[in-house]
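One structure is given below, encoded as structure tokens.
Note that one protein chain is taken out, while the other chains of the complex remain in position.
Let's turn to chain A:
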Amino acid sequence: MIPPKFAYRRAGSAEEAVSLLAEYGDEAKILAGGHSLLPLMKLRLAQPEFLIDIGRVHELSYIRGEADHIAVGALTRYHDLEHSELLAAELPLLAHASGKVGDPQVRHRGTIGGSIAHGESASDVPAVVLALDGTLVVSGPSGVREIPSSEFFLGPFETVLEPDELLTEIRLPRPASPGWSFQKLTSRAIDWAIVAVAVQGSSVGLVNMGSTPLRATATERALADGASITDAAARAAEGTSPFADRNASPEYRKHLARVLVRRGLEEAAGRAG
């Protein structure tokens, strides 16, 4: 399959990418690793007139420890997240989950920012960023704004990003509680998660349990009220509306959410010691 025709533009800097976006508006899409966008283009589910390639904007690829958070450049690849010593020490949940995305070839190309901006609810890392209370930094023609991850995702492939805005950085506060877990169930090894669960302390992110990545708010509230892990996990699917597809019915996804959240909370509690 060959993608539909488009005009390719390469941005040399984040600033240039923003000005190209301003010029082309919603006729343009940002191309990072391309592992979400190019497959959609082959299927004609996306037909942008312009692709703005930020693959050479090395200034957007970094993992830095700041005073009160870890800053991750939007163009940082899964492979780099997976093998980062800083993340292994400070945010092992993100390093581990990144190593579970796709396969080595995909992780050599796919980026954290691309995954988040794409807004696919079956994607692993957006729910991890949500569970970690991340903040998303975006640049547009009128400057920079910071968006809490809880307000970023609107629906399937839909986020609050404006057509002329570029996601540049993901800020992740250092977790207050060290226990973490990532639980993912797939049909075949390479598949997207049927359901996955990201746990950091008593924060719980859900993958593929609705049209956006979600927090298991009923579980989190129950834990805050002193419920046991078993009782809190039993509420993991409350308020969710998962899809049916060839892998699972909504009922089965809800069952998986309850089971995986219980396993995740238990593993996180074990790691916290």
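The definition used in the following text is that a contact is a pair of C-beta atoms (placed from the backbone, for glycine too) under 8 Å apart; a residue touches a chain by one contact, two chains touch by 3 or more; residues count from 1.
Simple rule for what comes next: contacts and distances are computed from a predicted model.
According to UniProt, the chain absent from the figure is "Carbon-monoxide dehydrogenase small subunit", selected among "ABC transporter ATP-binding protein", "Transketolase subunit A", "Carbon-monoxide dehydrogenase small subunit" or "Cytochrome oxidase subunit III". Here the missing chain is touched by one residue of A:Ala22, A:Ala46, A:Ala71 or A:Val106, and it is A:Val106.
Across the interface with the omitted chain, chain A contributes residues 1-8, 10, 31, 34-35, 38-39, 42, 51, 53, 55, 79, 102-106, 108-109, 189-190.
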